[in-house]
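Here you go, one structure.
Here the complex is missing one protein chain, while the rest keep their positions.
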Amino acid sequence: MNIVEVERLTKRYGQENAAEELSFALEEGTATALIGPNGAGKTTTLSMLADLLSPTSGKVTMAKGLTIGFLPQYPQFFPWLTALEFTEMAAKLSGVETKKARLQATRTLEFVGLGTALTKKTGAFSGGMKQRLGLAQAIVHQPKLLLLDEPISALDPTGRREIMDLLKSLQQDTTILYSTHILNDAEEMTDQLLFMKDGRLIEQGSLSEVRDRHANPRIRIRFQNYAQAVEFAEGQAWGSEVKENSIFLPVQKSGPTMQQVLQVLASKKQDVLGVEFQTASLEEIFLKVVAGK
Amino acid sequence: MKHFGILMQKEWRENIRNYKIYWIPAIFILLGITEPAVNYFLPQILEASGGLPEGAVFEIPTPTPEQILMAVLQQFQTIGMAVLILAYMATIAGERKSGTATLLYVRPLSFSAYFLSKWVVAAAISLASVWLGFFSGYYYTRLFFGEVEIIKLLQMIGFYSFWVLLILTIVLAASAALPNGGLAAAAAFALYVLLQLADGLLGANWSVSPVKIPQYAATWLTGNPDLPSLWGAVGITVVIILVLFGFGSWISRKNKAKTKV
Partner (left out) sequence: MDQTTLILALLPILIIQLALMIFALVDLIKNPNPNGPKWMWGIFIVVINIIGPILYFVIGRKNY
């Protein structure tokens, strides 16, 4: 079931289109990665879904009674409140019962790893702690939909790992839409990919769909030297590309398969350094898609 | 109005932790004490500064206690109101500008509760400061210049309070409407001066102008307030304040897109 449907959503500032004719849907319980370079319109899109910005045209349809948690890229806190005071207030404002709010806030802060900073003023928080607190205020009321703007970009590798694991553990009962430009993370937690550039969606689909369209699987054979590679390339029927000591054979429906390649190599008694199956990483796919549009 | 209570707690904490709850009353108490004290010591001050030629007899008429209290009110009208405008100019604009408001606005927030919570706390601190200021001024006036009936003072303070609330509401509404605290203060000051000017130039026939509240309030001391005009002015002030509540809540919601994300 789709809990959010976005149709031709557009936000215009003067002549500039910050978001242009975006259409996509979020299925319940899935994670969607919104990927794009800086200035692509990711924050604008998330802000419209969070009802901070009203769209110039188009519409967002949400499931009835959908509760939302939102984490901005640079969350700002009242520096004179403690982490617990702030999270408790956030919970209450989002509709958590007064009696339960403190307990729920405490548990959430412990969950994001701020259990020892409950009574510390947020003004004294480091960047990483703020990011965690930002996550805590977004999830403290157990929303059905989580909107996260670059939730991990500002963290160090260890923190990034921890927050990714937290997010993954939330995925069971939460629908997540998050923006990122770190594609390794996107690859790890995504049911749907949305590529954005200059305010437009330039590619969308599941990871495997996008892979099928753009991954260009190839078989790479590494020879001792360039001459050997050229010689082999000329001696076979498959289209190939030679780069330094390697040749690359694009894998298509018509082949070649790995087995065919190995048979040919065996029959020619050709000595090679290695044979491997290569597929483009999400990052390469993204760069290709962005460059192509 | 569940949000009102939650947000008011936040405002209280803010005003305690940024010390407004201490320094604003301190300023008003100082203003209140200074007026009677300076007047009392004026002869000695003049003498000490050596401004008078030897043997000259310079008669300074001793002001009446009522005059001293009116002078206190004058101090509040200039420095006091400026302090309140400066203290609360950034109440809403500042939250948007720093981005701290974002995490409130993404929730199903009641913007009237949002505006009112700020108003109630700011009003409580401002009124308490004005009252404390007048009481300390009154104490010193009695000490140095003689008796004034307390009931007269209370009546003056009571009516003057409506004026204080009007100024405060204008500041908060300006803060909700404008992009930063500086502009909000400028707008509030401009309006303050314009209103006074307009009343001075054209106001001879407007007996029920809110701008006249301070001078009406002062007439309680001398005993002959023009009651119908005074109540009329208070009525209009209350209506303006209520309209500004509506405007402030509406414009806060409208400006929610301007918070820094």
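Every chain is named by a letter (A and B) in the order it is written, and numbering of its residues begins at 1.
Just so it is clear, a contact is a pair of C-beta atoms (placed from the backbone, for glycine too) under 8 Å apart; a residue touches a chain by one contact, two chains touch by 3 or more.
Source: prediction; values computed, not measured.
*Asks:* Which of these touches the unseen chain: B:45, B:143 or B:239?
*Replies:* From the options B:45, B:143 or B:239, the contact with the absent chain belongs to B:143.
*Asks:* Identify the residue among B:16, B:29 or B:257 that touches the chain left out of the display.
*Replies:* Of these options, the touching residue for the absent chain is B:29.
*Asks:* Which residue among B:83, B:157, B:178 or B:261 touches the omitted chain?
*Replies:* With B:83, B:157, B:178 or B:261 as choices, the missing chain is touched by B:83.
*Asks:* Of the residues listed, A:29, A:58, A:79 or A:159, which one is in contact with the missing chain?
*Replies:* Selected residue, touching the omitted chain: A:79.
*Asks:* With the missing chain put back, which residues of chain B would touch it? List them for me.
*Replies:* 18-20, 22-23, 26-27, 29-30, 33-34, 37, 83, 86-87, 94, 136, 140, 143
Criterion: only the chains that are shown with their structure count from here on.
*Asks:* In their complex, what parts of chain B are in touch with chain A?
*Replies:* 2-3, 6-7, 9-10, 13-14, 17-18, 98-100, 102-109, 256-257, 259-261
*Asks:* Would you mind writing out the residues of chain A in touch with chain B in their complex?
*Replies:* 43, 47, 50-54, 68, 70, 72-78, 80-81, 85, 89-90, 92-95, 98, 134, 137, 149
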